[in-house]
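Of the protein chains in this complex, all but one are displayed in their positions.
Right, chain A next:
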Amino acid sequence: MESVWVALALSLKVAGLATAITTVLGVAAGFVLARGRFPGRNVLDTLLTLPMVLPPTVLGYYLLVLLGRRSPFGAWLFDVFGVNLIFTWQGAVIAASTVAFPLVFKPARAAFESVDGQLEQAARVLGISNIAVFFRVTLPLAWRGILAGVLLAFARALGEFGATLMVAGSIPGKTQTLSVAVYEAVQAGQDDLANMLVYIISAVCVAVLLTAGYLAPGRIVRR
């Protein structure tokens, strides 16, 4: 029973951090692609959307290859910072972030594109710096669309299984998230534990959806 709460806490920690990372990166990428005019935009958009379409196991494999100590990047991480991400909960955060990224990026891009450019121009003529225009006009007006994506990303990160298993493995109390624990419990024939776990996950998901409804952007912006 104790292990269930450990797994839940780990799941929430991983999903929460992954959502935070994904929100920052997804909003930034969405803004750049909505406003930037540079060659290769469409290719970049495709690459950034790929995690949504690729099987999570494939994605997990890529991450394993990239972060593993045999890759130049993984070796550099280990040599310079002494960091090893494989089979750690931090690795699970990276896996969940990658999988959830397009869920923020896509709606963020659409939301930024729907902001009337004239409002930004009006703010600039009023003497507001470009950075301040982003925080005072662009972001508040795009926030509706972005928030919807952020909540989806959290739900997706919470349910992440394939890529997480590949990158972080299933070490009870260390990297075993709820979704992975369910699989392990069923494999081991522990039906009671499996039942318990799916109820908890279901309850958490309902809670997330209710929160989403409560946070509904209409309350933040208006009407």
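We adopt the following convention: a residue touches a chain if its C-beta (ideal position, glycine included) is under 8 Å from a C-beta of that chain, and two chains touch if they have at least 3 such contacts; residues count from 1.
Going forward, contacts and distances are computed from a predicted model.
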Task = Identify the UniProt protein name of the omitted chain, choosing among "Anti-sigma factor antagonist", "Phosphocarrier protein HPr", "Imidazole glycerol phosphate synthase subunit HisH" or "ATP-binding cassette domain-containing protein".
result = "ATP-binding cassette domain-containing protein"
Remark   = Among listed residues A:A132, A:I171 or A:A188, the absent chain is touched only by A:A132
Inquiry  = Which candidate, A:A9, A:A28, A:V65 or A:A122, sits in contact with the chain we can't see?
reply    = A:A122
Inquiry  = If the hidden chain were put back, which residues of chain A would touch it?
reply    = 116, 118-119, 121-129, 131-132, 135-137, 140-141, 221-222
